[in-house]
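Can you keep this structure in mind? I'll have questions shortly.
Note that this complex is displayed minus one protein chain, with the remaining chains in position.
Labels run A, B and C following the written order; every chain starts at residue 1.
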């Protein structure tokens, strides 16, 4: 892309997250322009996209892959199409940003990654939390050695309310659709690989979730090759809102990230002192990270450098989620190597 | 503007604050479009504006006032041109958003406000801090009566570093160019009018500021008609950064806004516990408020409703700044009525 | 007191504050023992004191002054007897710890201080807040130069509820009985002398207070010889409890002390996030400081060194309180020199 100023993007899927990426690419990523958007709801998408100056809206993803003006694609289609779209995009020689997970099956994930590797295109996965201002600060401290060797990582990750039961049934479960973000966060923080997983999980919020074969509350321990241990606690329902905190404890100290809040106002009355609940959900909490990950991806594409979150990161998190699911069901520590071997 | 979907804006002045307004109008205010920008640096502005899809850039403000497609103008010219541009815009029947202050002279301010009144156009002034998320929350609490009658307002407002001495010489001084924001904030919070002002001011940071006839450190007391007292402390130089806090204390409690920070991370080491300094300066701290004030202005224009900060607010803040200057120089409480009478 | 291990104390007055001092002297000040207590309620005091191992309780203060086994006296009698008791104690050659104020009349104060000076005994005044852990930390930072030159001091000092109206009528008023602590605090922080005072005061809480000739809400500005300005805001009634905060802002930074609270627990619910109100009132908030001031006094007596808060500090605070009262009533800045001259 020598001499080219901007990366020309095609976006597959203009649902909630797709629209966020399109908006960010149009307004906040100076290295990017959106040349085509693909969504089955063509008419509605066209109306919406026009407001951002994007006129080319198509219904068939193949029209994006075939478009020679497109440098890179952003895949925001339903999860079960991610792998297929990745492979098609790779074949067409497009660099790829793909929402996580690549797939919830190991084989399919490997297949998609192989296609990317064979094609020699760049791949970045949508582990957006790595680009969160708070967590990035902590990771930098780890990387600089300011916290010494990492001994313990504590991650709290709780949603304000459970997803629809239909989603739970097909999502792959709490470890695959929710905790997977935290597994990636733990790897990001520790900078080493997970060797073994133990998960204790329960159904405490909604029996229907249990009937669907899933859990709604889970605590997971990850043992890393370098001796560090990560503890992740997940809940499908924190009534006070989206609870997203990370703490890294090491030989030289600790760094802790509190939740972000709408305001910094405290109110003192005769009864009590009140302050803000956390930002409501991921759209509010991680808004900045969505823009930042796109900036970094566009920059990697322009400079032909390795994107900050790659296929290997997707594969590793999938394996951890599989091991955690197995561990919770069989109530025993599970080696990642054993899961990977199958 | 019956049936019209968007307000068509002309912007006068594409300097630092002008560009922020243009960008917000283009990207964050759905009710707005920018049809023309005026700046003496036409070539440079044209290049920059093209990136936002704005092609019409002119050098002469009159071209904006004469443009029949323009509904409203945003005046970001140098302060000493505000009044002139306001009067021209009013004459042309354009609604007006004007950066503060209208002028640093009372007569000129009144003259400009008269022109606006005669023309019957809408006017909003750029007291952007009223649109800050933290301060707006506190004001809402006051308005809802959650804090009872307001007894004391404490405002801390300190800049990270003094402006260039050339600016100090023409700005009208610390009360006129800096504390004026805080005077407006006090009025916004108390919801009553200032009767009397006492200011204690010093030159503690840079003797050159004193030689220019100004102060660099000031504490001002405002007495309101309803019995409330506001205390404002200003400094031209807080070495730890931009310090912007407001507290309202009333018969039913208090609400306090802390500074915003880049992250919510705390770091514990053998030596100490550290956390973030406040957001660096007004561009970072008040970024959200600049977008919000434009949204509200565009909305007022569309609905022909009274803008949230009007000419009277500009006049009152100017009078308080004049009284504070007089008080600091003569070391005595000064009645607002006495300043207004001249 | 060569070779003596402990200071032998006589305490005049076993009311609320007297009992705190006696308890601290018995249990927390290793350098002290209480050999006699004086209170008009001899019987009741005897019962209470026995629990602390103090058997000698008398009704007549003169019995304390005449007691040759007494090294030092702690004067906790009603305010209008402080000066008389100080003079008697000085005449008897006892070192003196006296609750503030010495008197609410300037002449009487000077007379008592003269007696102390003539007798060559040590005197410490009960400005206990100087011994508070939070404020002491800030003062140390100032002294070490960590904050640079002091530019602005902000003191918030609000009581949970007004005192009985009978007390208001004889106390000398809000500046004399309440703000005087804050005037001393400002002097402690700034390390320079007050030159001029301006106070804005109101009756906003209880009209009866106004009818008694006093104010219930006040904001005071103190101008110091070294250019620093202190701002103090006082209220007789903060419905959320005792609000005691100090901030020092200087050329190298600022230090701020938040209120102490019963616990550090935050509670997140569906509705809001709540945390503790400040410690209820001065007995809770300043408990540690009462012990610390006695320790330091006992140590000064043993070592014949200058106590940390002396007669001059009492005189200066009285003058500031007088100037503030005059300023509030006449609505003009008042020079301390002018008050002192009368």
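The rule is simple: a contact is a pair of C-beta atoms (placed from the backbone, for glycine too) under 8 Å apart; a residue touches a chain by one contact, two chains touch by 3 or more.
Model, not experiment: these values are computed from the prediction.
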item: Where the missing chain makes contact, among the chains that are shown; value: A, B, C
item: Selected from C:47, C:266 or C:305 as touching the chain missing from the view; value: C:266
item: Residue, one of C:141, C:180 or C:298, that touches the chain absent here; value: C:141
item: Touching the absent chain when the full complex is considered, from A:214, A:233 or A:293; value: A:233
item: On chain B, residues whose C-beta touches the chain left out of the figure; value: 238-241, 243, 268-270, 272-277
item: Contacts of chain A with the absent chain, listed as residue ranges; value: 149, 151-152, 154, 156, 158, 198, 200, 202, 204-205, 217, 219, 221, 223, 227, 229, 231, 233, 235, 237-240, 243, 249, 251-254, 331-333
item: Contact footprint on chain C, counting only the chain that is left out; value: 27, 30, 51, 53, 133-134, 137-138, 141, 146-147, 252-260, 262-270
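Here is the rule we use: only the chains that are shown with their structure count from here on.
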item: Most distant chain from chain C by Cα centroid; value: A
item: Whole-Å separation of chain centres (CA-atom averages), chain A against chain B; value: 40
item: Chain B and chain C: spacing of chain centres that average the CA atoms, whole Å; value: 43
item: Residue list for chain C, restricted to those that touch at least two other chains; value: 238-240, 243
